[in-house]
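One protein chain is absent from this view; the other protein chains keep their places.
By letter and in written order, the chains are A and B; residue numbering begins at 1 in each of them.
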């Protein structure tokens, strides 16, 4: 055999140089700016098109603004780009715009620009088209006249939707460089990685205190937490729940705020055992909500009494009922315990529970429920599905489903109640067809006055509770972690809409 | 014996029973390797994951080997148009990397085990068919097959009596290494959520589930990984031994 000493030495030199080239260089570090903030968000968007992006990054990053906004304390709709609005007739709204607003490219924001932007969002986003229900938009001097297709009391609150944000539609590359009216403009966008923001000095409100912001995306909670601990990030959205104590020990602030979301058990009332009211009540009684809050969500949630969080004016206050056990409800429904199983006419009670992994809490909740049911002799079969809306909409071979919903994302109860309990509703997977509920929901659709709407919505929510249509489990909280001595002016909003604002500053 | 102990453990500890008051418990007499984020016994889940991986891999390998061997036998024994058709299909499939095909199938048929089995089957049968064909076409020329034919044995008889065993001995060698490879493949796809679906345990899926807890409890990272490595190494070791055996006996 022969050797290649010379040759191998050469190779090793090459290897060494190659490795040095690949791993030795470090990224160019920016010189630290005085008023610079790094924010890490938990969803990685591939597009910045404000009318399409369902993660709402342009609005959350302070690039775009909507005509109206949701006040987080009062949970009411407040003016933003629109100064005021009036009802000209049943279906026509007059919208008066703020004056002297300009886009980040210097173009003025006038009625024609708003019209063009709204029309683009309707064209680009079928969901927005349905939600706005607009028949025509006319420019009337400095105002807009908007006619809806039907009497549509929710119209103004629907304009809270971040996908209706007003942008200059003539700007190029809307998907990567949208031009809005917010306090920050996009300077660079790397899809799936980050957005670089710089202050817009011509902002119509108070000029932002920060000069620039790095808005990073990272879908891994552990990595986001690490970024905060290592000082790479200043504010982190949804840090890892397990490390909250550790963060607090290091003197960081972790804020937990309840959201408009509810985790619920959707019940199929159109066929199978869940048609029976006492069986539905039994399942509702079976759920140990405190256990779910404490152990599955580690305390970062509030127990749900109904679909809406208590701070909404239309959320009913439910009287404490005498605590009845699931077993007693099942007895009432005619079930008896035989051979360790709840049976009726020789048929054991077996329920199919759907769950999906897009929201990681839900499969855990399903498993806890399965276990609790087993203890009282009820068999729950868990079926894992991909897209819950798709499956529940097209199949009837299930009894229960873990589901999660935003119940009043734009401050109005109409959307959720109608979608979930009206026979024509898009989210009525339960198959609810209750004449009394339908009548009231139709009335809600025609009622314009906010106070009257709230009374009616509360009444409907009560009836849903009495008939035990679905079981509401908990409202998960949003966690935000940052260093309070360093970052000023951060507010964790229940709506999760407004994140980077002109009020933020660093010390 | 070890397997026996582990199976008894699995029999006495449910891998699915959740106990949220016992979340992330460390090792104890009751839970030998502690519990996971839902309070499920970790060792029981590891064992069941192993059983599932072996079943999945075993069934897939058998299926693949059967399809490949049968097609290879036909192509090698009869030749002609059939052989040409089979070759064309082989050539088209062999250029496709298994991960890409699995991803494409998941895109078409949805995420889950079915797409994976189909992807493996489509890719791997080719090597079995080629191996079988080579053996068959070379032995076909040999004297004793010719003798058998002269003696009036039917095609099926010849294949069964003389060819099949030679082929199977070689196929076994290939199968032994594929078992490990498929377990590796399954764990990778389960890790990214396109394989075994929860709550069924699988080593790759368990690694993904437990990722947030690695710092607090490194056992979640070490054990499933070690299980994969040991299983795959065992499959490779077995393969090497079979290879040596076959080489000694000669073909």
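The working rule: contacts are C-beta pairs under 8 Å (C-beta built on N, C-alpha and C of every residue); 3 or more make two chains touch, one makes a residue touch a chain.
Throughout what follows, contacts and distances are computed from a predicted model.
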Report summary line: Answering from "Sarcosine oxidase subunit beta", "NADH-quinone oxidoreductase subunit J", "Aspartyl/glutamyl-tRNA(Asn/Gln) amidotransferase subunit B" or "Nickel ABC transporter permease subunit NikB": the UniProt protein name of the missing subunit is "Nickel ABC transporter permease subunit NikB"
Report task. Could you tell which one of B:47, B:175 or B:207 touches the chain left off the display? Result -> B:207
Query raised in the report: Touching the left-out chain: which of B:109, B:157 or B:247?
Result: B:109
Requested in this report: Please pick, from B:75, B:117, B:163 or B:194, the residue that touches the omitted chain in the full complex.
Outcome: B:194
Report task. For the chain that's not shown, point to the residue among B:47, B:136 or B:232 touching it. Result -> B:232
Query raised in the report: Which residue numbers on chain B touch the omitted chain?
Result: 91-92, 94-100, 103-104, 106-111, 123-124, 126-127, 130, 180, 184, 187-189, 191-194, 204, 207, 211, 214-215, 218, 221, 225, 228-229, 232-233, 236
Report summary line: Those residues of chain A that touch the unshown chain are 1-4, 7-8, 11-12, 14-15, 18-19, 22-23, 25-28, 44-47, 49, 52-54, 124-128, 130-131, 161, 163, 175, 190-194, 216-220, 222-223, 226-227, 230, 358, 386-387, 389-390, 393-394, 404-406, 409, 415, 418-419, 424-427
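One rule holds for everything that comes next: only the chains that are shown with their structure count from here on.
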Query raised in the report: Approximately how many whole Å separate the CA-defined centres of chain A and chain B?
Result: 42
Report summary line: Within their complex, chain A touches chain B through residues 220-222, 240-243, 291, 294-296, 357, 363-364, 367-368, 370-371, 382, 384, 386
Query raised in the report: Where on chain B does chain A make contact in their complex?
Result: 16-21, 23, 37-38, 110-111, 193, 197-199, 211-216
